[in-house]
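Note that this complex is displayed minus one protein chain, with the remaining chains in position.
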Amino acid sequence: MSLLEIKNLTVEYVLRKSVVHAVNNISLNVDAGKTLGLVGETGAGKTTTALSIMGLLPHPPAKVQSGEILFEGQDLLKMKEHDLENIRGNKISMIFQDPMTALNPVLTVGEQIAETFHLHGNYSRAEAEKESLKMLEMVGIRPERSTEYPHQFSGGMKQRVVIAMALACKPQLLIADEPTTALDVTIQAQVLELMNDLKVTFNTAMLLITHDLGIVAETCDDVAIIYAGQLVEYGSIEQIFDNPLHPYTIGLFGSIPSLDEDVERLKPIPGLMPDPANLPVGCKFCTRCSRAVKQCEEAEPEYLEVEPGHFVRCNRIGGTDNG
Amino acid sequence: MGEILRVEKLSKFFDTPSGSLHAVENVSFSIEQGKTLGVVGESGCGKSTLGRTVLKLIEPTGGKIFFQGKDITNISKKENRALRKDMQIIFQDPFSSLNPRLNVADLIADPLKTFKEHNKKEIEEIVFEMMDLVGLSRRYAYSYPHELDGGRRQRIGIARALALDPKFIVCDEPVSSLDVSIQAQILNLLQDLQEQKRLTYIFVTHDLSVVKHISDDILVMYVGAMVEKCPSKELFAHPLHPYTKGLLSAIPIPNIHHEKVKVKLQGELSSPIEPPDECRFVKRCPYATDICRCKMPDYEEVLPNHFVSCHNCKNINNL
Partner (left out) sequence: MVMFNTKKRRRKMEMAGVQFTKSNSRFGDIAARMLRNKLGMVGLIIIVVLLILVIFAPLFTKYPYFEQSFPDRFLYPNAEHILGTDNFGRDLWSRMLYGGRISLLVSLVALVMSNVVGIIIGAVSGYFGGAVDEIINRILDILMSIPSMLMAIAVAAALGAGPVKTSIAIAVTGMPYGARLVRSSVLALKGNEFIEAARATGSSNLRIIFKHVLPNTLAPIIVNATLNIGSNIMAISGLSFVGLGVQPPTPEWGSILSAGREFIRDFPPIVIFPALFIGLTIFAINILGDALRDALDPRLKD
């Protein structure tokens, strides 16, 4: 059994005049100790998925229409708020994109980490403080700095503190929503390495949300590509990177300027993501797809397993038509 | 092709309560017409300040700027205004760089109206011509920026910069806030425009794969100082400065079979406020020696067309 199993999750934002289909029928699995990369563009539904796992969706307007989120076999969506609070920060924790706003400016970083221990770990104040020093050391910050305030830290250091807080209770699942987007490349490399090391040390499962395929290549075991609220391709990292099948995935790879080869012109995906309040009837990607045929506009493609563990949602792949 | 812009020992210091902030120090380079100079560096390295100083949107503290052979370092207000027709800028944030109260047509027309050289009808024609040029459908002429997505908004910013028919454009992280698929569209557009109009770009960015794709030459900056400058391919094939090496190996490559030699950079950027006379990179440099701690390195042409500021460059690279 997987640590986290999302089954057919559908989330909508019900607005005054329209219904935004943010997440449509998504199913994901994250195993203990593994990292799943959730890749997609702005507005594809990545963060909505993450927030529904944490039970932090703004309600209203967000509404989970159907689906299950099983964590260790228990459905998080049916759980009482009080039980969820025990799981949040304890068994599942989350790192947000912006480390600048994730820390309380009037508490020292040591106090903030100790707070997490105190709340979830049944530690006394003194023990919590000791543990927080250990945690800081683990993320590469000298323990003397625990008495400093967040503004005395640089961006990369703050993100380390945030990671230390998230890992304080040794969660089984870590959800990282664009954890390095706000950081510089050399700092990003340090933070990614740190997260990889900690994953090995604590056997933590991770759901890494990102738009950067480079980061995925360096950190993930499995990849899910999400487009307009739907999974369009899902598989192991080798399957996705060596044999991308969905035109959107292929388009994403074509859009990134390569460092290895010289390309005169990029091959961008034409057009824009459809308005999530007004999605096409058939394949959600058909408006931008160079291989779209009439069938794509009419019928939503099935989500097929083309090889063991490799799923694709496309009419033109597998089945009868193998164009 | 002639040289269009030359910068000699350009510096810009800002006064802050805690001392003088050396945003740009002793930067020199030249660009030929129709070429692109990429300026890369991490946040706070002074790359945006460099772009704005070259444009004379910020007054330089020291050094000289020559545009089309003319010294523009100390020109009158009037000449500076006239310069706007030749030098333009495209901004990073397509949300804050457009006045929310103006519609698309008025936004693109704004620079033209400032110069009062065209009548209404001509302005209208130019606006539509620009919209066609940047691939913005004419039906958006009366839309407001908030009604459009990031990619289209960035196209408005580009059209506005092109309206005065400039020769030289500073692109300040023009694709950083866009999604990859849209980013590629905008990069292609910028390349097409360069070819059509023989534009010269300074392309400021922190994204090395983007800069490699679009630039002829690349200038690497670190805490206000220039570190390395050479043709784009050369930089990626043979980086000479230890910082450049670390920077290049820190980029995540979207290829799972890519085996790279990791040159890990420890620590973080030093402060640009009242920096001591030492190599700016010395605290993170694995090869630092005594001389690095007591003198800022000069900028030398180590290999033909390959400039590096490093005391130990030859030793490190066995040259």
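In order of appearance the chains are A and B, and numbering begins at 1 in each one.
Just so it is clear, a residue touches a chain if its C-beta (ideal position, glycine included) is under 8 Å from a C-beta of that chain, and two chains touch if they have at least 3 such contacts.
Everything quoted here is computed from the prediction, not taken from an experiment.
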Omitted chain - touching chains that are shown: B
Chain not shown: contacting residue from B:Q92, B:S181, B:S209 or B:T244: B:Q92
Per the touch definition above, residue among B:A105, B:I126, B:V180 or B:A225 touching the missing chain: B:A105
Residue touching the undisplayed chain, where the options are B:I75, B:A141 or B:I273: B:A141
Subunit B, residues in touch with the chain not shown (by the definition above): 55, 57, 81-82, 84-85, 88-89, 91-93, 96-101, 103, 105-106, 109-111, 114-115, 120, 123-124, 128, 138-139, 141-144, 146, 157, 160, 163-164
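Convention: only the chains that are shown with their structure count from here on.
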Separation of mean Cα positions, subunit B and subunit A [Å, integer]: 32
Sites on subunit A touched by subunit B in the complex: 41-42, 154-157, 184-190, 192-193, 211-218, 237-238, 241-242, 251-260, 262-263, 265-270, 272
Complex contact set, residues of subunit B against subunit A: 42-43, 149-151, 179-185, 187-188, 191, 206, 208-210, 212-214, 233, 236, 246-256, 258, 264-266, 268-269
